[in-house]
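With one protein chain removed, the remaining protein chains of the complex are shown where they sit.
Right, chain A next:
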Amino acid sequence: MSASQNLIKSSHLVSQGAEAASRLSFPCLQKYQCPKVYKAHLTPDSPPLLLKYRFQKQYRHPSLDVNLTRSRIAGEARALLKCLRSGVNVPGIRMVDATEGVLGIEWIEGQSVRKLLPGESEGDDEGEGEVGEEPTDEEKLDALKEYGVSIDQLMSLIGTEIAKMHLADVIHGDLTTSNMILRRPSSSSIPDIPTQTQLFLIDFGLSYTSSLIEDKAVDLYVLERAFSSTHPDSSLMFTGVLAAYQKKMGEKRWGVVKARLDDVRLRGRKRSMVG
C-alpha cells in the first residue's frame, strides 16, 4: 500500500461532493468532479491538512479517467502554486501524488460563501436523511456577522480575489459560491494575532493558465450564472463583485474584459434575439 493510501486510511472523511456536507464541521468542501475529501494529520501534532482523493470514476472509460485525473491533479497543484506566488488567497500545497490521485492542501477553517448568502436554491425536497437543515436566510446573515463583514464587503472581497487571480493569468474554470471560503477571523496560522477576515478561493481542479481575455470573461460569466442559479435575485450582489474586480484590474484591463463579457453573455442557444 502506498504512503498516500495509508494516510487516507488514517484520516477522517469529510465529504463526497455535496453529500452530507451540511452536517459536518467543514461544509464548504462541496465538490463536484467529486473527489472524496479527508481531514488528515501528517504527524499527530501537525496542523490538519485536507486531502482530496480523486478516486476512479467508474462511469468513465478507464484510460480516459486516468488521463483526466492525472492532468487535473497536476493542473490544480500548478495553479495553486502560481496563485500563492502572486499573493492570491488560496490554500497552500502540502503534498501531491498524481499517480494515486491525491492532493494534500492547507486546512482552512471557515464557511463556504454559498452557505452565507441568502436564497438557496431549494435542494432535495425528498428530505430523506436531510436532517442537517439548510439555515434560513436570517440565520445566514447572522452567520455572516460573525465573520465581521457585510454582504457588500463580501462581494468586494470576492471581486478583488478573482482579479488578483486573473492578473496572475490563472483561470479558475469553475467559479461558484461553493468554491469560495470565508476564513474564520480567529483561525489564522499564527495564534493570538487577530487577522482580518479573508476570502479563499478553492478547488482549482478545472483551472488552467491563460492570458486570453476570452478565458477571463468566461470565468466571470460562469460565476454570474452560478450566482443567478443558486442565489435568485442576486444581480445586485454580482454587480458588487464586478465593481471590486474592476478596481483591482484597473480601467484599461477591465475595459476589454467587460466588452468580452457582454459578448459571452449573448452565448447559449435559443436566446431571444429581439431588441
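Note that in this section a contact is a pair of C-beta atoms (placed from the backbone, for glycine too) under 8 Å apart; a residue touches a chain by one contact, two chains touch by 3 or more; residues count from 1.
Rule of thumb we're sticking to: contacts and distances are computed from a predicted model.
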Per UniProt, the name of the complex member that is left out, chosen from "N(6)-L-threonylcarbamoyladenine synthase", "39S ribosomal protein L39, mitochondrial", "Proteasome subunit beta" or "DNA-directed RNA polymerase subunit": "N(6)-L-threonylcarbamoyladenine synthase"
Absent-chain contact - pick from A:L199, A:V222, A:A244 or A:L261: A:V222
Contacting the left-out chain in the complete assembly, out of A:K9, A:R60 or A:K145: A:R60
Contacting the left-out chain in the complete assembly, out of A:G75, A:G101 or A:G173: A:G173
In chain A, positions touching the absent partner: 16-19, 21-22, 30-34, 57-61, 63-64, 68, 121-128, 130-131, 133-134, 173-176, 178, 206, 218-219, 221-222, 225-226, 228-230, 232, 267-273
